[in-house]
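Left out: one protein chain. Kept in place: all the others.
We just call them A, B and C in the order they show up, numbering each chain from 1.
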Amino acid sequence: MTVRTGIFGATGYTGVELVKILARHPAVEIRFVSSQSSAGQMLTAVAPTAPPLPLVPPQDAPLDEIDVAFLCLPHGAAAETAVACLDAGVKVIDLSADFRLRDAAVYEQWYGARHPAPELLAEAVYGLTEFARDALSGVRLVANPGCYPTSILLAVQPILQAGLAAGTIIADSKSGVSGAGRAPKQSTHFVEVADNFSAYNIGQVHRHWPEITQGFGLWQANPPDLIFSPHLLPVPRGILSTIYAPLQPGWRLADVWALYAQTYADEPFVQVLAPGQLASLAHVTHTNRCAIGLAQAGETLLLTSAIDNLVKGAAGQAVQNMNVMLGLAETMGLE
Amino acid sequence: MTVRTGIFGATGYTGVELVKILARHPAVEIRFVSSQSSAGQMLTAVAPTAPPLPLVPPQDAPLDEIDVAFLCLPHGAAAETAVACLDAGVKVIDLSADFRLRDAAVYEQWYGARHPAPELLAEAVYGLTEFARDALSGVRLVANPGCYPTSILLAVQPILQAGLAAGTIIADSKSGVSGAGRAPKQSTHFVEVADNFSAYNIGQVHRHWPEITQGFGLWQANPPDLIFSPHLLPVPRGILSTIYAPLQPGWRLADVWALYAQTYADEPFVQVLAPGQLASLAHVTHTNRCAIGLAQAGETLLLTSAIDNLVKGAAGQAVQNMNVMLGLAETMGLE
Amino acid sequence: MTVRTGIFGATGYTGVELVKILARHPAVEIRFVSSQSSAGQMLTAVAPTAPPLPLVPPQDAPLDEIDVAFLCLPHGAAAETAVACLDAGVKVIDLSADFRLRDAAVYEQWYGARHPAPELLAEAVYGLTEFARDALSGVRLVANPGCYPTSILLAVQPILQAGLAAGTIIADSKSGVSGAGRAPKQSTHFVEVADNFSAYNIGQVHRHWPEITQGFGLWQANPPDLIFSPHLLPVPRGILSTIYAPLQPGWRLADVWALYAQTYADEPFVQVLAPGQLASLAHVTHTNRCAIGLAQAGETLLLTSAIDNLVKGAAGQAVQNMNVMLGLAETMGLE
Partner (left out) sequence: MTVRTGIFGATGYTGVELVKILARHPAVEIRFVSSQSSAGQMLTAVAPTAPPLPLVPPQDAPLDEIDVAFLCLPHGAAAETAVACLDAGVKVIDLSADFRLRDAAVYEQWYGARHPAPELLAEAVYGLTEFARDALSGVRLVANPGCYPTSILLAVQPILQAGLAAGTIIADSKSGVSGAGRAPKQSTHFVEVADNFSAYNIGQVHRHWPEITQGFGLWQANPPDLIFSPHLLPVPRGILSTIYAPLQPGWRLADVWALYAQTYADEPFVQVLAPGQLASLAHVTHTNRCAIGLAQAGETLLLTSAIDNLVKGAAGQAVQNMNVMLGLAETMGLE
């Protein structure tokens, strides 16, 4: 079986990472990579170690030649391209935010625009792979989770599912600069970022807040409140979320650790660290893994959760979702 | 007036920073800089942009030629040197942890050794300058606060003093690598730190935890509990603490901001950022300032507090304390 | 004596550095700082640790209130502003390239535009301070040298002046990212620069090549040819030039070192390192110094020359030039 794929928005950091993964994937053929701004160039002109593929304008992308489209596009544009792909019978894995929020009104509130394709929201599967396998099988539209949400949701799922959470969860997250995108901005200038560290959009105002909150609701009827504080790290890639979760009184770390160990016992991409170990970016960069560490302070569970924002937080999880969607081995191309 | 000074442990990162500040201080003369391991060399051999001063062995340091000694020594060694200095009639500003904890039993519990000079604990003044001016005046022994405690205590003092805190305070702190000292270790190797970010000693196990907790008690009789999570940032210097403090129900950000603005209105080294602004390392590196930003998430106050760990978190605050102790202008040599 | 100054283009990296230096200068008063793009804001909005000065539009800058104008403007714009300043009786220190090349035809060849004020070229003094003191005294227009040229010319002056050079000089230079300016570009995006290192405009094509070559001619009638290869370092600031200069056969390192030691014996800002020592950025960052190391390989002299591109390579040297121009102590405000 060969899966014919096309990548829209291939020149962003997520796009390049995805093309590199797909180029190594034994069951995948890349039929096209597209870019609005760099069409006509080779992908290597943008990313020297990427495969030497020509960039086509998105309007010239041959949808009739592919089975699966990956959308590494800005929100809004992604939904419009998704509609075109689905109309052409092409399955879609969307790495933008367009199909992550199930409620078009919530989308409009947070993204400041009407949803371009609200009729597809009910159909889209939120692809946090470890908890979406049944839903993913055979589906035609996958909403690939955001990077921060992936790091946080994988870390808190066991306590929410078990009903252990007992108060506001605080996620203090730190991300590498590739999460801010490839377009040059003052805030991503080397001189502004190097030797610096800063918080931004903290509390309940970042666009990933409603996505994470919605995720909480998957596992607990009246989920706890969330405070989410992103920070910008002077590194190219990686996210570490330090999470503070008050649990029901009297809990013991050994028991909670056992719950995590059991939940993720057979997961190839989630690593529960030994008791006492804390996650770091070094556990995960350039891998599709999430590493989770557990510690205790009184009644509060301290979770450290690390992913590579470009891999498990974007391109890697997208390929993992494709594998599940199509019935391939889930780890194919990802190890 | 000329203050004759000597610096013990001048080759560490804190020591070098201190020598640079003192060399620019208009009322200070440096009589000696000492080092156990590098005695006989020039300080410039260790730090090329430091003043060209010869390093003497600590046992040869002429205590009779100085008015004030600064101790940039490991804990334990610092207390012993402090005793010798005080016996020689020299005032002491100790940048180690030896005189920060008021209770010798607590010291023994956290530092794993009997306190070398418990008789001095009652006399030592905890030099968080902004809240210790009266006590510092004319004193002969100052315990210079730790770097993390400085960033956290300055940020929470107003709400503790006002009795607004209403639950466990969480301080998620991130520090540059100079905080780990100059001695080479695997964990400070460039290749281990660059592109990485990691948590360590999180919860209630770091040695700064009892110091911060003790500080809370200065302003509130039954202070809130503390969870303190340090992290290692891939930058040379700077600390950013993101602090989560639940306040009494019904509080308004404008009121709390006004409280902070009033508390620090006349402080030359504490900057309360405009509402909506968040602190970053760029606000403070290479200065003696603490920048504090305020935000709200429900009933939780979100504080971002930034300092340069080598300046306001160590050498700068030590000089600020010397200025106050001796009746000099507090900002002398620090602007 | 108080020197009233104004800074045009105060929000660039050079401008901010200059404002910080001038704010500490005991004989200087800053009357205005200007910016085209950020007028109406405070300088602290751009650079949090800069002095809190309001940014005025350049057309509103009160030339009648200042004695000296510093131009941190793009080439072309700088010359036009220089004319306006001089017409208003204001002395000018231009940090752009506009008045560095003495020949308007060479300027046009390298900058692709007619020189905006060729009539001023003869009058402008090329302010490599150590070798321009007589010319600077009382002059009204100073062309502040480029950063790369400063690092290279200070390093080779002694051998050119002594007629020792004997073949093409190769300068392999490496600069921090602030040298590329504050405007965000793809090539200065943190993710593109971090973990990377690259050469650009190597050989005889960089705009600093004619400036350096012209400088050679100051000291030797038929100066050697130059190959100049700039590289981009993943650091915010600093330049290290490694220079390969074949000398007349039979030379001895001790003699050449003595020549350098003598040339720079009384220079406060040029440090000739001990034989065997090599210059590094750590010798100079955040100082107005140039550190020069000498080594030998056969008949080739190996020079390592380090400066902080924003200080000795721009703002610091500009203030040094102002001091000389006005008869102030040369080191005032720079130590």
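Here is the rule we use: contacts are C-beta pairs under 8 Å (C-beta built on N, C-alpha and C of every residue); 3 or more make two chains touch, one makes a residue touch a chain.
Predicted, not measured: the structure shown is a model, and the values here were computed from it.
Visitor: Based on the whole complex, identify which of C:E65, C:D103, C:E123 or C:D195 touches the chain you can't see.
Guide: Checking each option in C:E65, C:D103, C:E123 or C:D195, the one touching the absent chain turns out to be C:D195.
Visitor: May I ask which residue of B:P116, B:P210 or B:P234 touches the chain that does not appear here?
Guide: Missing-chain contact among the listed residues: B:P234.
Visitor: Hey, which of C:G203, C:G217 or C:G327 is the one touching the hidden chain?
Guide: From the options C:G203, C:G217 or C:G327, the contact with the absent chain belongs to C:G203.
Visitor: In the complete assembly, which of A:D94, A:E130, A:D195 or A:E211 touches the absent chain?
Guide: Reading the full complex, the residue touching the unseen chain is A:D195.
Visitor: Could you please point out the subunit B residues that touch the chain left off the display?
Guide: Residue positions of subunit B that touch the missing chain: 13, 177-178, 182, 184-186, 188-195, 234-236.
Visitor: For subunit A, enumerate the residues touching the unshown chain of the complex.
Guide: 48-49, 194-195, 280, 282-287, 289, 291
Visitor: On subunit C, where is the contact patch with the chain that was removed from view?
Guide: 168, 170, 172, 174, 192, 194-200, 202-204, 225, 227, 229, 231, 233-238, 240, 242, 244, 278-282, 285, 293, 295-298, 300, 302, 304
One rule holds for everything that comes next: only the chains that are shown with their structure count from here on.
Visitor: Just how far, in Å, is the C-alpha centre of subunit B from the one of subunit A?
Guide: Computed from C-alpha means, the inter-chain centre distance equals 39 Å.
Visitor: Using Cα averages as centroids, what's the distance between subunit B and subunit C in whole Å?
Guide: The computed centroid separation for subunit B versus subunit C comes out at 37 Å.
Visitor: When the centre of a chain is set as the mean of its C-alpha atoms, what distance in Å lies between subunit A and subunit C?
Guide: Result: the chain centres lie 46 Å from each other.
Visitor: Among all residues of subunit B, which ones touch two or more of the remaining chains?
Guide: Residues 194-195, 280, 282, 285.
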